[in-house]
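Removed from the display is one protein chain of the complex; every other protein chain stays in position.
Each chain gets a letter, A, B and C, in the order it is written, and its residues are counted from 1.
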Amino acid sequence: MNPEVQDFSWRIGGPQGSGVDSAARMFAQAFAMGGLEVFGRREYYSNIKGRHSYYDIRVSERAHRSHRDQVQLLTTFEAESLVRHAHAVVEGGGILFDEKSAEMPLERITFLDRRVREDLLRMLREQGQPETAQGLLHLARERGVHLFPIPYTQLTAEVAKAAGVPAGLAQRTLNTLAVALSAALLRFPEDYVKEAVARIFRGKDRVIDLNVVAVDVAYRYVSDHFQEVPFQFRLHPKENAEPRILVNGTQAVAMGKIAFGLTFQTYYPISPATDESVYLEAHRSFPLKNGEQGSVVVVQTEDEISAITMATGAALAGARSATATSGPGFSLMVEGLGWAGINEVPVVITLYQRGGPSTGMPTRTEQGDLHFVVEAGHGEFPRIVLASGDLEEAFLDAGRALNYAEQFQMPVIHLLDKALSSTTQTVPPFQADALPLNRGKIHTPDSSSSPPFHRFQDSEDGISPRVLPGTPGGQHWVTGGEHTVEGRVTEDPVIRVMQMDKRARKITTALNTLSQEEKFRVWGDPEAAFTLLSWGSTKGVILDTLERFEKRGIPLRFVQIRLISPFPAEELRPLLDSASPLVDVELNGTGQLARILRMETGREVDYHILKYTGRPISVEELTEALDRILNGTAERRIVLMQPFE
Amino acid sequence: MNPEVQDFSWRIGGPQGSGVDSAARMFAQAFAMGGLEVFGRREYYSNIKGRHSYYDIRVSERAHRSHRDQVQLLTTFEAESLVRHAHAVVEGGGILFDEKSAEMPLERITFLDRRVREDLLRMLREQGQPETAQGLLHLARERGVHLFPIPYTQLTAEVAKAAGVPAGLAQRTLNTLAVALSAALLRFPEDYVKEAVARIFRGKDRVIDLNVVAVDVAYRYVSDHFQEVPFQFRLHPKENAEPRILVNGTQAVAMGKIAFGLTFQTYYPISPATDESVYLEAHRSFPLKNGEQGSVVVVQTEDEISAITMATGAALAGARSATATSGPGFSLMVEGLGWAGINEVPVVITLYQRGGPSTGMPTRTEQGDLHFVVEAGHGEFPRIVLASGDLEEAFLDAGRALNYAEQFQMPVIHLLDKALSSTTQTVPPFQADALPLNRGKIHTPDSSSSPPFHRFQDSEDGISPRVLPGTPGGQHWVTGGEHTVEGRVTEDPVIRVMQMDKRARKITTALNTLSQEEKFRVWGDPEAAFTLLSWGSTKGVILDTLERFEKRGIPLRFVQIRLISPFPAEELRPLLDSASPLVDVELNGTGQLARILRMETGREVDYHILKYTGRPISVEELTEALDRILNGTAERRIVLMQPFE
Amino acid sequence: MAQATQTVQRNKKDFQVDYPIDWCPGCGDFGILNALHQAMAELGVEPHKLVVVGGIGCSGKAQYYVNAYGVHTLHGRPLPFATGIKLANPELTVVVVSGDGDTMAIGAGHFVNAGRRNVNLTHIMFNNEVYGLTKGQASPTLPLGLRTKSLPEANIQASINPLMLALVSGYTWIGRAYAYNIKHLVALIKEATTHPGLAFLDVLQPCPTYNNIHTKDWFLGKDLGHSRMYNVQDEGYDPVIPEGAPEEVVQQKLQQFMQKAAEWGDRIPTGVLLVNRNVSTYETRILETLPDYLNHPPARRPIHDDKGRSVVDLTPLIEEVRIR
Partner (left out) sequence: MAQATQTVQRNKKDFQVDYPIDWCPGCGDFGILNALHQAMAELGVEPHKLVVVGGIGCSGKAQYYVNAYGVHTLHGRPLPFATGIKLANPELTVVVVSGDGDTMAIGAGHFVNAGRRNVNLTHIMFNNEVYGLTKGQASPTLPLGLRTKSLPEANIQASINPLMLALVSGYTWIGRAYAYNIKHLVALIKEATTHPGLAFLDVLQPCPTYNNIHTKDWFLGKDLGHSRMYNVQDEGYDPVIPEGAPEEVVQQKLQQFMQKAAEWGDRIPTGVLLVNRNVSTYETRILETLPDYLNHPPARRPIHDDKGRSVVDLTPLIEEVRIR
């Protein structure tokens, strides 16, 4: 084991609302400021306070894009995190825990799911261990994990004393203590932790001072007590590292929307989409290059039907307009989507998928809505469905979605998922000029022309010039009914066929206009026959796994589909023909992309690797599944599941 | 030409709200009472009064199930119907029209669609005809069509005189006059017309008397004036004909629902679904075999979201429960559908498809919602989608849908379309015992068992026993969230997979349980390689066309898919393997069934015959398209369109 | 922030279009349409600055019959569509035309929540107590127990009082008119349109085809010998809550409103029933934190330069999350 790790995973767990989030952010920032690359993954229940949540921060010199099942260091304050995650710590790794939590009987941990409790108890009984957190710690120690019991009460008392504040206040430094203890164990310079403290509590000087004291106390405690423990993982700051921002998925999309011209956004709160709109609300005003203020008008609507129809109204009036939602909200938007479709209105729906069906698992991830969004809406109308695989794509795709909508005059669904939305990662700073803006055919009738304007004029590429309300001489109608060129409802069979065909033609136009890069990307060894097929947030774990196999001398290829509708069937043909085996990787139960692939190309995939527990796939899981395929022991359908995630 | 027609088509046109409907019903009844089989097709605008509507009644000795483009007799009172349909009358056929309407210039016909007007005017100009209805009559006469100008004002005056009523009242017999004139031209015994009058106006003796006078006047007028016209079509009553009822699609479904145990129905008005619910409201009370009163509680809700969720609530409580809607309403039901899916609630949605997308063409037909309903809802859950091809299937399938829902504990979508809903046809009387009722696993816990009841217990066939609220000891929960066996929300990965797999297993159970007949039917020559593939209301025209080809010695085969979800892929395999060519026939623009077929089986169809003008396919259209395929002149995608429908 | 101001002399004809109208003969909708044409002309609205947003129903078709930008939306959704249009481009005069089913059944949630915003829109509800376009089912304004022509049984759902619902929702201008009293209707549409905020006009609209109970004759009180309707302004009713009115004045005005709103049957109040100047518009509230909103509203803000590059300076947002 090389203690100077290239690739380190830290996990912190605790009840929702107890500050696990900000601890993790502090940890991530400290190491990121130290020049390292950081990838964070967050898991939590659909609950405000009390239920278990945890955060994994993966730190490494080169960027990683996925989480690992096994961590080097687990940090907890209470029993539940301990019992849920002790098993995940690698040999030689460590567990930092409140010494008082060890004696907690499993029976008394309130929110431990019954099945989890029963499985753990069975294990403890089988191993002859006490039915407490301690039992699991024993087992970990037996596996070679180092235990770091921490007297948190004593440490906060020290903080209180050193800072000269009441004990109650010092209590609030618990998370900082935990982060600093962890960093200290890794021998990471404490200045970075202090800098992170200063950032997190920016503007609150007294709080910063207090927490800086806590960092000192923690570092001191580690050097006083754990010098002898042979916990050998080390992380070192890197000099002259590239510039980085630390953002999550909802921020990346929101920043992309702002950067690429959004002026109107509607939303109805829903996990995990809300954060994007709240970010936009908080950043609704921003500078323009000419020194003026730019703005986005953000409206919290009464429901998602209002959200989609209001956003469509704004788009019709000429705003770059979008809404953001998740499964249940999208289900309610379907009628509105069809209206935008038949009226060729450029509106963007940012869809953060979560565990379904129905309310499902609101704070867990899934790629369960793909086929639905492709077919959503009664009747037939074209739409664009675009899926981002990571934060940088999310930022740019937010802009592409807005461009496509106006360019092709159709609703665009930008697909993400909970995993991506809550992924926190260091990435190069986003650039507002990374993408030119394209507003499509916006037309101003000349003064000689008189209304009605022929908004839905037949055209070769299917796209007709549009005139915005308020433009003199451009009066016309729009309607959810089938319509004439001037937008009046009609039931004339000839006009019907013309309009249906005109709208359908935009599919071809889009396919012909977009670059291959925008439709799909090929990663890994482009000549490899062994081909992974996937879309969306699984990109990260697949790329990380590809590297592993590459190191093992096994070349794999990954086809990342980005444009799902219209589907780039023809261009994929050569890749499909040379793929053997073709392995579908998806976060759902039925292999939705594979079904679409077969529908569009006839090609059936050879294997499905599916996970539908609501959690993302880890490198270990994917590696093992691929190994089984490679060594011929795999079933056609491989279902991944981690019982303690 | 054989004047003793086996197969006669009559068309009546007129403004919406002017009684065209009841005239058509009277005509249909008269001939049906005369022992003949009747098929009626109705076309109308989304409008209450004024726009053009028409009704085709096809009368024949053997049952037909589709309309024809060409009619033998056209009956009109006003210019619009005349100019729209004169072209559709066959050589040797006739046009009955108000002599006053002939002089109407096309320019002055208010509701003639601009495109129709322009096409007709162009034709008239090319042919050197006056730009009036008269011009079109001339062209018809040139083609060998007999013209029957009727002095309606004079006839109603005669009626007034003969019946001793004011002229205004006699005016109301216009429709009866038209029907009787038509019947008289066919030399059909006037007693049948009088009987039809008596039925239509049942209970209103004075109205009957008046209209009987009108029948006499009409018959007399024909024998006085048209004896010499060589219009040679004749229809003769048939003795000892089988018992028949005359119903339309919404009635067939409503009767099926009542017959097979529906007790609760919700609806929000929408064309063309409303009529079903209005029928149920009007027939909400009916006798049971034991002499008690049975009933259906019908609730008009505030919207379709309420309709699906209220129906689901009732189903949960134990009612056989359904709702009925059309595209826009279904789009709003998607979230509710998912809830019923994850909670395994037996609720039925009867979906009458209409022209889409969005508001589309509310009173025109389409098979545009197929793929949508199969995928509707975020996340993954099983559902049954069942499509009826004709009125008898509609009746039985209404019962099957209710059975399937309870048997497999899932939402069932029963698909019909506007064409079927407004098809009026003679069929053998429906039987309430044609189908046994199956309520599935309804469970009563024994008194020793204590709650919570394990509603979502894992089970081999995926179906868990359900307990109805109100049952002692059966308390449990249901939730749109992923849930434990007792129905409490959970995010446990192990339970998640168990429940997803359990629900998915019901798909296999359903496929294994249902008979082949319930999944698909093969018509025509079962050994023929030339295979038509279709679903829903196109069944009628395909069967009628099959007969034509059979007579020509060309054996064809028709595979009618009835169960769309889950899709009977395996069982279809042998048929697909032997199909050449495989020809898809659908009323939509993209060949949705064919897409599903390819997704489910990999098999691509060789030809698409598609119609998406909102009108059903005629025998002539289908025949011609098939001929083109047979003689090798067809494109892969054949789009049908009648410009004057 | 009034929706429209007198600028050009316009004629009613400027707002008419040359297409056939497919309402039933005698339908009250004709009256409302005429009044709308006339009102827009008298206000001097420019047709290209007028957006008429219709719901689905016979009523919603009104937007086809106006020379303007016409938006035929979805059943129940004209308000959110209109809100999006207006907020994106506040220069436009936006008039919503919708049915009672559209507004109070499927659209009730939007109605209630639109009131919370008080966006500067004019909402004209065609109140015929039935679902015209779907052939005469009961709408939420049909009283309990009535059985209009096409109902298989008497209505078993009670009616909503639209005036009260508008009040409770927060509409700041509320009026009622009668479809055939065009002069009055014109005046009310004008006032509703110039009111800075969300205006609701309940128009009693006979549907000769399906509502055989509350007919023209009934409204005109052929049975009583006098019209059932009266104009509250004729009786000196003052609907205005002035800006900054003390709470007791507000309460008194609301009480007065509620008394009027409760009247029905033999005496039906019409006229301007509430003008609440005491509530800010949504647009004003936006201005508080986005002072440039009216100069560069969402539909009019330039978003790229000549070369198609974004004009946004992302620096402060990036700095917030910059780590190194």
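Note that contacts are C-beta pairs under 8 Å (C-beta built on N, C-alpha and C of every residue); 3 or more make two chains touch, one makes a residue touch a chain.
Every value quoted in this text rests on a predicted model; they were computed, and no experiment measured them.
Considering the intact complex, the chain excluded from display touches A, B, C. Shown as candidates are C:Ile160, C:Met229 or C:Val275; the residue that touches the absent chain is C:Ile160. When the full complex is taken into account, the listed residue touching the unshown chain is B:Ser306, out of B:Ser306, B:Ser388, B:Ser464 or B:Thr613. The residue from B:Glu228, B:Glu292 or B:Glu460 that touches the chain not shown here is B:Glu292.
The hidden chain makes contact, of the residues A:Gly17, A:Pro287 or A:Pro555, with A:Gly17. Although one chain is not drawn, the whole complex shows that of B:Gly368, B:Gly480 or B:Gly536 it is B:Gly480 that touches it. Remark: the residues of subunit B touching the chain excluded from display are 29, 32-33, 35, 241, 243-247, 251, 255, 258-261, 263-264, 266, 283-290, 292-297, 299, 301-303, 305-307, 309-321, 335-336, 339, 426, 429-433, 435-439, 451-452, 468-481, 487-489. For subunit C, the residues touching the chain absent from view are 76, 104-110, 112-113, 115-118, 140, 144, 153, 156-161, 164-165, 167-170, 251, 254-255, 258-259, 262, 279, 282, 285-286, 289.
On the side of subunit A, touch with the chain left out of the figure occurs at residues 17, 45-51, 110-111, 268-271, 274, 278, 281-282, 284, 300, 302-304, 328, 358-359.
Heads up, the rule we're going with is that only the chains that are shown with their structure count from here on.
Mean C-alpha position of subunit A lies 46 Å from that of subunit B. Residue positions of subunit C with contacts to 2 or more other chains are 56, 72, 74. For subunit B, residues that reach two or more other chains under the stated contact definition are 45-46, 328, 358-359.
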